[in-house]
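The other protein chains are all here in position, but one chain of the complex has been omitted.
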Amino acid sequence: MTFSSICFEQGCWFKDIRIGLLGASGYTGAEIVRLVANHPHFGVTLMTADRKAGQSMDSVFPHLTAQKLPRLISIKDADFSTVDAVFCCLPHGTTQEIIKRLPTSLKIVDLSADFRLRDISEYEEWYGQPHKAVELQKEVVYGLTELLRDDIKKALLVANPGCYPTSVQLPLVPLLKANLIKHDNIVIDAKSGVSGAASLLIIMIFFFHQDTGAKEANLYSEIAEGISSYGVTRHRHVPEIEQGLSDVAQSKVTVSFTPHLMPMIRGMQSTIYVEMAPGVRTQDLYQQLKSILLYEEEFVKVVDEGVVPQAHNVRGSNYCFVNVFPDRIPGRAIIISVIDNLVKGASGQALQNLNIMFGLPETTGLLHQPLFP
Amino acid sequence: MTFSSICFEQGCWFKDIRIGLLGASGYTGAEIVRLVANHPHFGVTLMTADRKAGQSMDSVFPHLTAQKLPRLISIKDADFSTVDAVFCCLPHGTTQEIIKRLPTSLKIVDLSADFRLRDISEYEEWYGQPHKAVELQKEVVYGLTELLRDDIKKALLVANPGCYPTSVQLPLVPLLKANLIKHDNIVIDAKSGVSGAASLLIIMIFFFHQDTGAKEANLYSEIAEGISSYGVTRHRHVPEIEQGLSDVAQSKVTVSFTPHLMPMIRGMQSTIYVEMAPGVRTQDLYQQLKSILLYEEEFVKVVDEGVVPQAHNVRGSNYCFVNVFPDRIPGRAIIISVIDNLVKGASGQALQNLNIMFGLPETTGLLHQPLFP
Amino acid sequence: MTFSSICFEQGCWFKDIRIGLLGASGYTGAEIVRLVANHPHFGVTLMTADRKAGQSMDSVFPHLTAQKLPRLISIKDADFSTVDAVFCCLPHGTTQEIIKRLPTSLKIVDLSADFRLRDISEYEEWYGQPHKAVELQKEVVYGLTELLRDDIKKALLVANPGCYPTSVQLPLVPLLKANLIKHDNIVIDAKSGVSGAASLLIIMIFFFHQDTGAKEANLYSEIAEGISSYGVTRHRHVPEIEQGLSDVAQSKVTVSFTPHLMPMIRGMQSTIYVEMAPGVRTQDLYQQLKSILLYEEEFVKVVDEGVVPQAHNVRGSNYCFVNVFPDRIPGRAIIISVIDNLVKGASGQALQNLNIMFGLPETTGLLHQPLFP
Partner (left out) sequence: MTFSSICFEQGCWFKDIRIGLLGASGYTGAEIVRLVANHPHFGVTLMTADRKAGQSMDSVFPHLTAQKLPRLISIKDADFSTVDAVFCCLPHGTTQEIIKRLPTSLKIVDLSADFRLRDISEYEEWYGQPHKAVELQKEVVYGLTELLRDDIKKALLVANPGCYPTSVQLPLVPLLKANLIKHDNIVIDAKSGVSGAASLLIIMIFFFHQDTGAKEANLYSEIAEGISSYGVTRHRHVPEIEQGLSDVAQSKVTVSFTPHLMPMIRGMQSTIYVEMAPGVRTQDLYQQLKSILLYEEEFVKVVDEGVVPQAHNVRGSNYCFVNVFPDRIPGRAIIISVIDNLVKGASGQALQNLNIMFGLPETTGLLHQPLFP
């Protein structure tokens, strides 16, 4: 219905690219479905969810009830010859083994953390298990779209970035590249809504559910009206951030990174405290970001001077809003970057990447506006 | 940017219908802008907001920053010869006088309460002032789309329904029409998010801001972690609901209506307690709703038996989800209906109506999916 | 520290009544500890929590870290000869078997549902298992303090009421007793925070966690920014409410009862729609409630005419605020009653009851004021 009425109205007659969705029963999977609903070329024709196999998608996610969707099946029953591309929303660890068995003709965007770290010893250190697809890792392109779109264009397998790394690297990489900020003493105080990706949830479970006892149904009470620093210095997004910053800094960058869980369903803010290079002023940072971002990028916006980017202003959309502020301490600056963790921080950027991999305008299907209030 | 990239991609080259938006600086105005952004034919070319005249829309609503929009002007400076249709998001009272001076060639959807009540003495009673556009009132079509779309097709001026009346009438009118429920003792316990239309806000201000004193900045503290019945028996949506039900019942219907304000930005649930006609079973209500709604309507869905409709599952979308449940008291039933108060309860239905007035498929620009979580 | 400083200041030198707390690791258990902290006579000297045995209470509930508390032990290791009274916060089902093995000299307040229903066949029907302490059930006193305090004074085992039944019976029982309202067509639309007692949580788990899959850590996202009717007509508090109303009505009363789960940690509102007896006016209901409640009761307050009771105004306290409103439909009235589900709806009322059982003023330790904002 959705599909045919759009197509009728727009003059297209079919969705010509068939999408498989692995791990459809999580939030990032559901978000892919939401976004693809209005995409003129992509149509979801295969959906797997092992624990929900046999169920309809709308029995798991009633908000998707208006769409015509294939029934959920077990991944072992999936026929990958019927799809042209795959979004993989599976937990880390299992992802590697599944992806390495997929037909090599498929374009794949992986939303897990399994292929984000180039250095497999670092993967093993942070994820506590050896990497199981070492050869494949070498061919992976890291999918931070705005910074790597030329590589993405040619990729077959894209490792979609984590939400925190996206919000941090989008402003920091251009500033490091231009030598406007120092490499050391970068302090990142990040605040996230609770709908984040797997690694966030796993830590939440660890924190709040140390035994599966009486409190397991009370997570609302634990999160509403509170704030909680978690994974202080140990969050798994740290090596991904440091990999990206080190690449551009051309030396090993170690950051201070403290994520906070907030009473907010979607949304993420990174407040980043940096030391500027000698002689550099806040205004230079602003101009640098504005010059490279504003005129070229649809999805990354440097807002007006003095305006504080707010997570609720990008809710539900693929935008990242950024700004730079002077610090009271001379020589320092404060950068604020906001995204929707489920869109630009996960499923939206995945769709943006697949658009590029198919030679489509990268904004295709992603131009709906933020939902505010 | 948004516009041209959509158009490029879809093969259309311009938005051919020019829209004026009166009262653009409120939530319903901003919501119109959000929805129209992806409409293939409508483009907003005129925006008024008297107190914000001269400002850009994104300085008022930063979430709309990615769109190219005309600057806000004062209504007295508006040139209505440059637009084809108007959405009117002004406060009640002033609306009547403004609309009666608009060119009669314009198609108008009015989101205020000013033209909803056919009986002008009732308007005067509930709004405390005489009606100022009595002649115009006679030509108005009430815009409850699913029930009155044939009339809307021919209308020049549509009075867009209130949010509560929309959520209540969509399930009740078909049941009353089929004589499946009794006219008396209809009890409506409604729960709304805080982003509701003007009448809701006015009551909130009355409740929480009786003097403009120290508490005025604390509304979050008053609403979060609480619930508040308001306007018990006196809410201005009552005569609108009773007008609609009385029309179809062919006798004066008086309802019990108690709205509750909830810690929720968007969303509305009406829990409706009814007595069934003799011999009627809950199952008959369900079948009646299903038969008339399911197979014909895109935006009104009767969900599966036993499934409770939830407001968060229609968030940001034009859908209304409905279901019927047996009551413990024999002969009674419980109807639950949920909408997004700003979309199907305001701006979405307004757009749906204007689509019809222009002969477009009524779903045009409205098929984006609900935002969950 | 807490204890000694209070005692020093107040002139008492020890807490003379030793309290055992069974099932200390749930919210009602923690709430007992919070309240007893400032009680001049009760001191918690024994705490059990099978799954947390060996841990300290503040490792489970860090907000209690300032108190000196005994270590959590397994119930099988508890020496009940060392305590004078017991609060039992265990899940229903197991509670019966544990209580029947306790020394008969102990005063017991049971916060579970296990002894609330006099009719054991009704227990079996609603709880799906035979009652395992049939003899003991006959001696139980139902602990709705304001209505049954003379019986409570002599009781050894008090069944502490459920939260919904407390909020509903406090206003309805006096009105039924005075024959001011009809017995039939009582419609109760109740709204609760999520921290409710066991039966609420079990239903939440059932609703949101039908398999223990990917969504289990996401409860915040399911509840925030939404509202959810649950257990429509089937909620286990129904037989308890009907038992209480039937007793005073002297005939079987069947109510319509629909609970709603809200984004609110604590708090509960029952909006009750009633038909008045012939000739009765709303004002009569108000006067009746005011005459019996206002002048005698510390914890149940009829607020001023026209004022809407709000759950946030009793947060954290043992108060119940009530009011009566005229309905638009002649002959009907609307009653609004609010409590904190964890205090007057659970642990506070339990403490109030134990005070009475020990001959203390029932307000002892319960006079701290509501926490607002």
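A, B and C are the chain letters, set down in written order, and residue numbers restart from 1 in every chain.
Here, a contact is a pair of C-beta atoms (placed from the backbone, for glycine too) under 8 Å apart; a residue touches a chain by one contact, two chains touch by 3 or more.
Because the structure is predicted, anything quoted here is derived from the model rather than measured.
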{"item": "Candidates C:Thr48, C:Ser112, C:Asn313 or C:Ser347 - the one touching the absent chain", "value": "C:Asn313"}
{"item": "Sole contact to the chain not displayed, among A:Thr104, A:Ser256 or A:Ser291", "value": "A:Ser256"}
{"item": "Full-complex contact with the absent chain, from C:Pro103, C:Pro130 or C:Pro361", "value": "C:Pro361"}
{"item": "Interface with the unshown chain - residue positions in subunit A", "value": "184-185, 187, 189, 191, 193, 218, 221-222, 225-230, 232-233, 238, 254-258, 260, 262-267, 269, 271, 273, 308, 310-312, 315, 325-329, 332, 334, 336, 373"}
{"item": "Residue numbers in subunit C that touch the chain omitted from display", "value": "1-2, 5-6, 8-12, 27, 30, 33-34, 37-38, 40, 59, 61-67, 195, 224-225, 265-266, 298, 301, 303-304, 307, 310, 312-317, 319, 321, 342, 361, 363-364, 367-373"}
{"item": "Hidden partner interface residues of subunit B, rising order", "value": "25-27, 51-52, 194-195, 201, 204-205, 208-209, 211, 213-221, 223-225, 263, 265"}
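By definition in this document, only the chains that are shown with their structure count from here on.
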{"item": "Interface composition of copies subunit B and subunit C: same or different, split at half", "value": "same"}
{"item": "Contacts with two or more other chains, residues of subunit B listed in rising order", "value": "225, 265-266, 310, 312, 315, 373"}
